[in-house]
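Omission of a single protein chain aside, the complex is shown with its protein chains in their original locations.
After this line comes subunit A, so read on.
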Amino acid sequence: MSKRLTRRSLLTLAAPAVLIGCDRLGATPSFKQLVLGAGEWLGTRIGPFVVGDALAPEFAEAEMSPDFRVNGNTMPNDPAYAALMRNGFADWSLPIGGLVTTPAQYALAELKALPQRTQITLHNCVEGWSAIGKWTGVPLSEILRTAGLQPNAKFVVFRCADDFNGTPYYESIDLRSAMHPQTILAHTMNDAPLPVGHGAPVRLRVERKLGYKHAKFIMGVEVVASLDGVGRGKGGFWEDVGDYDWYAGI
């Protein structure tokens, strides 16, 4: 090794000192939970309080992405899904259950017969890319009001047909986000039936949250009082597996 301490070797000594420290801290469960969890803790409490029910910005048709990329799973492995798809989802129906007074089941045509909302919005992926698309669907609030919420209802859970290594995808949102006017079960994208790559027959649009919250290939909606019994308890697939934020507004 050369005796001369070059700038480069100084950098490679100094930079790792800080970074190894950060790596160690980030791998320490208590530090990760108490310190690095503070941002999400604050965001989850302050966010809804200051943002309230404000609407996500909506855009004009001319501002839409020419090519809205697909992401995550683009084709569920489940043979039952394949069968539904072959039939144009005519046999698909969506159960609404859990802590509701009147559990219900909707066929695709029945969902389309309910009041609809169309919105052109910005999709924000956690990775940093974004795309603008046009979505039409039933406001989730419409379905939840019809079903009637029990007093202890707190979260809405979405069960999906796609999976990662055998674990079916799932997501959940808070009740306030669920009742927000822009939170819809979308069956139509850019004026055409929702493509399989984007989550046919129905996906969630919950516009003030990051992309992974927008569950695709929805097979069931369940109202619960706690997220403890959902997956490993953090409320969503990526939250449980990758430790991503649950509220996901930032």
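Rule of thumb we're sticking to: contacts are C-beta pairs under 8 Å (C-beta built on N, C-alpha and C of every residue); 3 or more make two chains touch, one makes a residue touch a chain; residues count from 1.
Just so we're on the same page, contacts and distances are computed from a predicted model.
For the chain of the complex excluded from view, the name given in UniProt is "Thiosulfate reductase cytochrome b subunit" [choices: "3-isopropylmalate dehydratase large subunit", "ABC transporter, ATP-binding protein", "Carbon monoxide dehydrogenase subunit G" or "Thiosulfate reductase cytochrome b subunit"].
Although one chain is not drawn, the whole complex shows that of A:103, A:148, A:168 or A:249 it is A:249 that touches it. In the complete assembly, the contact with the undisplayed chain comes from A:130, out of A:130, A:152, A:167 or A:226. Residues 12, 15-16, 18-20, 22-23, 26, 32, 35-40, 42-43, 47, 50-52, 54-57, 59, 63-69, 122, 124-132, 207-210, 238, 242-245, 249-250 are the ones on subunit A that touch the missing chain.
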